[in-house]
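A single protein chain has been removed from this complex, and every other one stays in its place.
This part shows chain A:
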Amino acid sequence: MTVLFWVLAVAAVASGAAVFAVGSMARATFALLASFLCVGGELLLAGQHYLGVLVVLMMIMEMLVMAVFMVMYMMDPAGLMPMSMVHNRRGALIVSGAVFAALAAGVFAVPWPARRGGPPRDPAAALGQAIMGPKMLVMMVIGIAILATMIATVVLATRTGRYGEDGAR
């Protein structure tokens, strides 16, 4: 169990790093997909079967959509023309390295609370009871956010844009 956890964890981080290391955008998309699948596997290991499967299925679809967009918008989706895709690499490396060091120090320095109680027999049912009961506000906010996103994406992506047919460009 622990071995599997670490194998998946290392694979998740390695494929996450590969996203920004490989030359081809298509490969980057599938590296990101691999990272998501590894985290989905971690969720399954942690006993969250419903959420783990949800992550796996959703991310497969999401990355396929991403691959389509990639081909549409990237100037060089297949990596046939090697060129620099980064700016301020040193600064980004320093900032992210410092953030990782700070977070890792916090992980080991903070006295985390001990585990209380055991997992319910059916975590998915517990989640369903929660979002339809005491946590219903969360579900309502999520629902409205999804609706707002659907409207906003359609408005933004239509040909005329949000300013109308003869709007400001």
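Simple rule for what comes next: a residue touches a chain if its C-beta (ideal position, glycine included) is under 8 Å from a C-beta of that chain, and two chains touch if they have at least 3 such contacts; residues count from 1.
Keep in mind that, in the parts below, contacts and distances are computed from a predicted model.
**Student:** So which of "DsbE family thiol:disulfide interchange protein", "NADH-quinone oxidoreductase subunit K", "Transport permease protein" or "Ammonium transporter" is the UniProt name of the chain that got left out?
**Tutor:** Missing chain, UniProt protein name: "NADH-quinone oxidoreductase subunit K".
**Student:** Please give every residue of chain A in contact with the chain that is not shown.
**Tutor:** On the side of chain A, residues 1-2, 5-6, 9, 12-13, 16-17, 19-20, 25, 28-29, 32, 35-36, 39, 42-43, 45-48, 51, 54-55, 58, 62, 65-66, 69-70, 73-75, 84-89, 91-93, 95-97, 99-100, 103-104, 107-108, 112-113, 115-120, 123, 126-127, 129-131, 135, 138, 142, 145-146, 149-150, 152-154, 156-157, 159, 161, 169 touch the unshown chain.
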